[in-house]
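Removed from the display is one protein chain of the complex; every other protein chain stays in position.
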Amino acid sequence: MGSILVAAIVSGSIYALVSLGFALAFRISSVFNLAHGILLVTAGYLNYWLAVQHGLSPWISVPTSLALVGALGLTIEAVLIPAAKTAGLKPVDLLLLSWLMLLIVQDVLAIAFESQSIYVGASQVREGWAVFGGRVTPLQALIVATSILVGAALFLIIRRSATGQEVLAVGDDPRLAMICGLNVKKIIGLNAAAAALLTAGAGILMSYQERLDPTLGFRFSVIAIVSTLIGFPLGPAGAVVGAYVLALFETLVLYVVDPGLRDAAVYAGLFLVLVWTYRRSLVPPEG
Amino acid sequence: MVDLTLYVLQLCVVVGLLALAISFYTDGLGYVVLHPFALAGVGAYVFAVLATRYQWPPILGALAAVSSAALSGLLCAEAIRSLRGDGLTLATFGIGVGSFELFRQLDITNSVFGIGSIPSLVGDGGRAWQVGVALLALLLAAGLVRTWRRSVGGTVVAALRMDEWGALSVGAPLVAHQRVTGLLAGAVAGLGGVYLAVTARFVEPRDFQVSGLLVPLGAVIVAGGRTPWGVVVVAGGIVLVSQGARFVGASPVVAGPLTEIAIAACLAAVLVFTRLRQLRRDNARG
Partner (left out) sequence: MSRVRDHLLACTALGTFLLLCVATNGCKKEEGGARGKTLVTLGAVLPLTGEVANWGKDSSNGVDLAIDEANRRSAKYTFRVAYEDSKGKAAEAVGAVRKLVDVDKVVGIIGDNISGPTVAMVPVADAAKVPVISPSASSPKLSGMSKYFFRVYPSDTAEGGFMAEVAATKLGLKKVAILYINNDFGVGLRDVFSKGFTAKGGQIVSAQGYNEDQTDFRPYLTRVQEAGPDGIYLAGYYKDGGAILKQARELGINARFLGSTTHEDPQLITIGGDAADGLVYPYSTGYDEDSADKAVVDFNTAFKTKYGKGPGLIAALGYDCASLLVDAIEARGPSGETIRDFLANTKGYHGATGEITFDESGDVHKPILLKTVQAGKFVVWKP
């Protein structure tokens, strides 16, 4: 039992890191941005290109990748999405556009890297530390700790700090926030940058932990959406809780139902959480 | 060239049917849905299993397949009844991808191996006239939809699409229309799945991935709420253009992902353009 829980927690920690960035962006934009996963994959591949193919030191490749992908995320969340909303595009249009953007970037990465998987981690593989019947490597422990700490920090910042309150205000009603004197553009920009950096950081960490494929962006976008919606009542940091819940649900399906339905569990989770979250209880029942 | 042309025309029929299924929702109630490929999969697999494993006559198998898909469409419509907007679209996306995972796992669908040796619907002779009949049937179906849209029922659906609360307040039967839309979309998508099965004579789970909706969804968006004929013709046109790379002998490595990039980029541009044009018109009216 312990080893199952440990495996679920390690999986959940990766989901949590990926979901935090999405949750932060979603709190303001309210857009199911399926293209969010491309930030994760692009960061991983960029770091690989710089560190492995060009032999740069990680002290250069990692910050460069973070900066470039951060700029990409900033452009999407702080420039393109607000412009689209101002022009009158509906959330469903933005959902479709984000899906199309994901397909385009995936294909571009597949062409550029000839559909190769990448892995930047060490070639020496060590047995993990024994923890509650399971095993955890130092990097995995770091990812778990990072996800919990960053989640907790985000929770406190959003709930207790002025910046956090401003983010919530802009997310709830940007026009009212502007009328109340908040610099909406600046807040959206800061939020988008933070979200993109979190996701890019997750992608780079993942590439040191396991292999990345160009097509992973879609799967992690869906995971991020499900985790965010599960943890929605707790605010953006609730995505951490949502991620661990999703990982546990996946593991449960794997053990109790069928190992091959592990991925199906994520999509079932997507469907269930959407039906639960978006019920229109105000629709009069047809009598 | 004739055989390939007939094959491409058959693909046009399949995509046209799928586009019509999406159009039932999008140009009807105004919902953007992404699960018709899953319904097509239900149709294709039910037909394949009945025709190959249980040796049903193909016509009966097709009827059973279309009915199963219609029932699945109805069940999906019930499940998403209370959702709207991007939540509804995403939920149907989940249904679509989840169904693909199920097709990959179940023994009855022969899991990842797929089902081959699928018989033709009306025998192997005279393929050209069969394709011609299929195209005519598709255009006839589109015509029937157009006729219905001009009827009282169609007017009620249009009212629900434009102002749901307003229509409800004057007694429009929303739930009944949601159910009928689900049923019809399921039936038409199921027919598309059956036709795909008899065209390729082989079905496997990868035939029903959500990314395959790119073209029929694109057709619906490009047609921009025009008549069902417009949807069907645009769907066929996109298939001809995307298969055009083969006809002109373009390099397959470049053509493969580039075609997908080109279709996705064009679709994005058309979506933005169509929506902005609609907004300009609404503002001008208002």
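As written, the chain order gives the labels A and B, with residue 1 at the start of each chain.
To be clear about the criterion, a contact is a pair of C-beta atoms (placed from the backbone, for glycine too) under 8 Å apart; a residue touches a chain by one contact, two chains touch by 3 or more.
Note that this is a predicted model, so its numbers are computed, not measured.
Enquirer: Which listed residue (B:Leu4, B:Val122, B:Leu140 or B:Ala176) would be found touching the missing chain in the intact complex?
Expert: In the full complex, the listed residue that touches the missing chain is B:Leu4.
Enquirer: Would you mind spotting which of A:Ser57, A:Thr86 or A:Gln124 touches the chain that isn't drawn?
Expert: A:Gln124
Enquirer: Which one, B:Leu60, B:Ala128, B:Val175 or B:Ala269, makes contact with the chain that was left out?
Expert: B:Ala269
Enquirer: Which chain B residues touch the hidden chain?
Expert: Listed in rising order, the touching residues are 1-5, 7, 11, 101, 104-105, 111-114, 116-117, 196, 200-202, 204, 206-207, 241, 243-258, 262, 266, 269-270, 273, 277.
Enquirer: Touching the absent chain: which residues on chain A qualify?
Expert: Where chain A meets the chain not shown: residues 3-4, 6-8, 10-11, 14, 110, 114-117, 119, 121-128, 130, 134-135, 137, 140, 210-213, 215-216, 219, 250-251, 254-255, 259-260, 262-263.
Criterion: only the chains that are shown with their structure count from here on.
Enquirer: For chain A and chain B, let me know how many angstrom lie between their CA-based centres, rounded off.
Expert: 31
Enquirer: Going by the contact rule set out above, which residues of chain B touch chain A in the complex?
Expert: The touching residues are 32, 79-80, 82-91, 93-95, 97-98, 101-102, 104-105, 168, 173-176, 211, 214, 217, 257-258, 260-261, 264-265, 267-268, 271-272, 275-276, 279.
Enquirer: In the complex of these two chains, what residues of chain A are touching chain B?
Expert: Listed in rising order, the residues of chain A that touch chain B are 31-32, 84, 87-97, 100-101, 103-104, 107-108, 110-111, 222, 225, 258, 260-261, 263-264, 267-268, 270-271, 274-275, 277-281, 283-284, 286.
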